[in-house]
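Dropping the structure in here first, questions after.
Here is chain A:
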Amino acid sequence: MTIGKIFKTIAAAALASTLIVSAAYAETIKFGASAPKTGPLAGGAEVSHWPAIKLWVSDVNGRGGIDVGGEKMLIEVIEYDDRTSGEEAIKNIQRLINVDNVDFLIAPYSTGLNLAAAPIIAQAGFPQIAATAISDGIDEIAKQWPNSFWLLGSSSEFAKSVVDVLVTLRDRGDIGDKVAVVNVADAFGIELMNAGKPALEAAGFEIVYETSYPLSQQDFAPIISAAQAAEPDAFIAFSYPGDTFGLSAQAKIADLDVGAFYVGVATAFPAYLGANGAAAEGVLGAGAINVDAEGMAEWRARHKQVTGMDADYWASPMTYVGLQMLEQAITKVGSLDKADVIEAIKTMSFDTVLGTITLDNNINRKYWTVGQWQNGAFRGVASTGMDGEVAPIVKKGWK
Partner candidate 1 sequence: MLKVDNLSVVYGAHRALQDISLYLEKGEIAVILGANGAGKTTLLKTISGLVQPQAGARISVNDQDITGMPAHKIVEAGIALVPEGRGIFGALSVAENLELGAFGKQAHKGQKQRLKLVHEIFPKLAERSSQIALTMSGGEQQMVAIGRALMSNPQFLMLDEPSLGLSPLLSADLFKSLTAIRKTGVGILLVEQNAKQSLAIADRAYLLETGNIIGQGKAADLANDPAVQKAYLGGASAK
Partner candidate 2 sequence: MTQPILSVNKLTKNFGGLIAVNDISFQVKKGELMGLIGPNGSGKTTMLNLISGAFKPSTGQINLESTDITNQAAHMIARHGVARTFQLVRILPSLTALQNVIAGCVYGHVKLWGEDAQQKAEALLHRVGLAEHINTPTDSLTYIDQKRLELARALAANPRLLLLDEWLAGLNPSELNIGIQLISDLRDEGTSIIMVEHVMDAIRQLCDHCVVMSSGIKIADGSVDDVLSDPEVIRAYLGDEHA
Partner candidate 3 sequence: MSFIINGLLLGGTYALIAVGLTLQYGVARIMNLANGENLVFACFMAFWLYTAFAINPILGIVIIAPMAFVINWLIYSYAMRPLVNRSKTSGQLEVNSILATFGLLFILKGLMKFSFGGGYFTYNYLAEGISIFGHNYGLNRVVAFIAAAVIAGTLYLFLNYTRYGTAIRAVAVNPTSASLVAINVPRASAFAFALGGALTAASGALLSSFYTFHADMGMDFTMKALVIVIMAGVGDVRGAVLAALMLGLTETAIATFVDPGLTAAGTYGLFILVLLFRPQGIFGRSNS
């Protein structure tokens, strides 16, 4: 009898404590955001993801809100940390949908987390505009989950562009055809590696060293020294922010003698230049923007002013673009109906900081793929049909 009583008492107490759920209703649009604030990708999200959201909220509410059927509605964002874990991301999104009753979701940060969250977001019928995911599966995924939209491109395009740049350099006689290629063991790195290897081989490059390393890798000396031992002409790393910095620092220490040095995400961060100074000159990296495009300088200045941080030269504006698209779709539909918004996104033409964007089967087909630090600026050297490409230069030492 005591057992039963105790159980009941505790259950009652437990339920009572959870009943304190805020049900306050306001004339705002609630957006839910789950992305890394801790874990291996927190550093990347702190540069490319969260500030872009902050800037967008500030911009929109500064204008008085989003126009929904002629009425301006302010926006608020509920933020959760997914600790760079897919499991946590799913839990967060479930909570955002079920408990916080958000109107829309801001897609997570990174390829892996967007893929992990896709099924649950689709199940709930929310649009998912992924601005920081690169995958070859996007065509298929977009078919499987027609509520999902992919802005940043496909891994084979990214990999192909890297190879194209190497071919250019080789044709100019700047480098030979021995390549060391490494990747981070995360969805992003694996996909690029899977696409990059055959592309390199097809282009007649010899892969003299290859390896993958875990997302939490901290010590890059063994990797660089093993690569160095293979005497490559070019070094390619499909890396994430932490490793991008680590690999670069180690390459500089070891004085890795290559004519082309490519590192993935975060090469486009202003902090990359800060950390490496003159040694950044000639380093190739994933993505780019056209810094000289109309309005970009003004947007970057506003970013700095509102968030206190410099925007990166690739994913920051794309994340912002994803949010602009969501906003414009809501305004066009004139209601918060998620299904209608999804349909609108599919066919609309968006006016964004990166120019006009339209989607083809839920996918953005025009984007920057490779950039390079040249004279203190990160400039696009390859893309899928963007304006303003410059020619790649050879890497000349680390001084």
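Selection criteria: all candidates are chains of the complex that A comes from, given by their letters.
Throughout what follows, contacts are C-beta pairs under 8 Å (C-beta built on N, C-alpha and C of every residue); 3 or more make two chains touch, one makes a residue touch a chain; residues count from 1.
Remember, it's a predicted structure, so these values are computed and weren't measured experimentally.
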- Consider chain A on its own, then decide which of 1, 2 or 3 touches it in this complex. 3
- Complex contact set, residues of chain A against candidate 3: 36-40, 42-43, 46, 81, 83, 185, 211-214, 216-219, 221-223, 225-226, 229, 241-242, 245-246, 249-250, 252-255, 275
